[in-house]
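Below is a structure I'd like to ask you about.
All protein chains of the complex are present and in place, except for one that has been dropped.
Up next, chain A:
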Amino acid sequence: MNGQDPSTDTSLLETPDMSTPHAVLDRTPSAYTPHPTYRLPPGSARHYQNQYADMYFARLAQLKPATLAIAADAFDTFSIADETARRVDRVLDVRQGELCWVVGTCYMEMPLKPNVLDDIGKEHWIAAPPTRVKYDHPSVALEAGEGAHGAHAGGTGGVGTQIMLEDESGRLRLTGSFLRGCLLVTGAIVAVVGTENKDGDFEVLDLRVPDLPRQPQRWEADDGNTALTGKKPGSKKKRPRAGKVAIVSGLGISGDEGDTLTLDLLLEYLLGESTSPADQEDASTISRLIIAGNSLSHASPIPSRQDVITAATKNAAKASGTRKYGYDSAAYNAAPTDRLDQWLASLLPSMPITLLPGAQDPTSTSLPQQPIHAAMFPHSRNYMAPPTATTKDGDGEEVGWFDSQTNPADFTLDGFRFLGTGGQPVDDVYKYIAGEERLEMMEAMLRWRLSAPTAPDTLPCYPFQDEDQFVIKDCPHVFFVGNQPRFETTLIEGPVGQAVRIIAVPRFKETGEVVVVDMETLVPEVVRFEVFD
């Protein structure tokens, strides 16, 4: 841990001094405002008979202006052999032999993508399919590695993989060696320049993406509020120095005896009950804890394929071929949620918590995952805001110390915009792209302005009809993704001076690491808890 070197810090081993009063440490307060970007309307206002075509159309319509602006800058002067590129409106308007550029949605046809026909066939055979790590055919990975260059270690294209550009007029197949250096997934909006060859395929010479949107200034939302409510902005009270925020993910509470010790160590560290006074002072500057997904290890409402198989084989041993569809309430084990609730309730009196759901948590499986319901937390519920009559907007709702948030989550903390997910979008993008560079995939997601680019295709999501909520409108200052294999971080920059800190938060259950971000400098550091066996 950071702080004093234990061999020189003698304050822990001194006898207690009874004369001087003990200094009481106060925790730094945090200024927190969640945004209702990913909240779905309640109950009957959700409509599931919509088609996903509406969502793709809305995504293209929202991102087209930005992509056109960037592509026009780059491609208007693009010329080969005295021919300058010309912009065409629709994907099918490209003409053979003519140099032109067009904007559309990328679609990747990959041989190992989940296919509903395969699923139907497999229903008859109980054997589980091998878990697919990547959708690309394995023989391609070697080729991509050889052709890779620069920062883009990933590559696309190969045996069976087809990349196409699509809009409401039709589809156009893309080819060319340029694509091997690009990161592309289904759903990304791109502008390509090139020409159509005699096979009818479009040979790509260059590619542009919408890039980062406008980044608000720090404290912009709060200043905007004061201006609108008529208060004088001149009387700006000096804002106190912001503290730090701790981000943890993958607590993975499963009700076993085994997961108590590291959790308790984490609890004691955050409460300031352990370590020396110097470390306790450091811990008192941590103003908020963000739990980024997978707090429970096995609580998803939809049983995975493996569960169905084990249940079926177990039942087959007893009765003949009866399948347990749905949910067997007699088998419910309340221990994990109870444990999580107690853990949160011990921490809440001292520190506010934001909880994001993950893939294994008891909430909707399709994105955007809605907040975990207060009914799961009988003790921590006291720290949540009381339920109000549902208003159409998210404004004016008070936020308690315990904020159960959506996944992905969009909030303002100490003036900075945070965007966070529980890991599902990045894990899905990982399956499309060869290579292991998760930070590059996160950077690509920001540059495509999509928090879940593969959403309707391979990631289940709500069928938005009016606009695609996954489009990122304001560039965040911090983008954190939970449940990643390792801690990684980087700082990326945008075309007009945006700067985003990307943080990949590792799974606490496996690594024991907690990321602590200093809110003044936005530099993360890692605190690791280990138990010596």
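By our rule, a contact is a pair of C-beta atoms (placed from the backbone, for glycine too) under 8 Å apart; a residue touches a chain by one contact, two chains touch by 3 or more; residues count from 1.
As a working rule, contacts and distances are computed from a predicted model.
Taking the options "glutathione transferase", "Trafficking protein particle complex subunit", "DNA polymerase delta subunit 4" or "Elongator complex protein 4" in turn, only "DNA polymerase delta subunit 4" matches the UniProt protein name of the chain that is not displayed. Shown as candidates are A:84, A:115 or A:169; the residue that touches the absent chain is A:169.
When the missing chain is restored to the complex, the residue among A:132, A:314, A:473 or A:528 that touches it is A:473.
Listed residues A:40, A:74, A:112 or A:221: the one in touch with the omitted chain is A:221. The set of chain A residues touching the chain not shown comprises 35, 37, 47, 49-51, 53-54, 57-58, 61-62, 65, 168-169, 216, 220-221, 224, 228, 392-393, 395, 465-467, 473-474.
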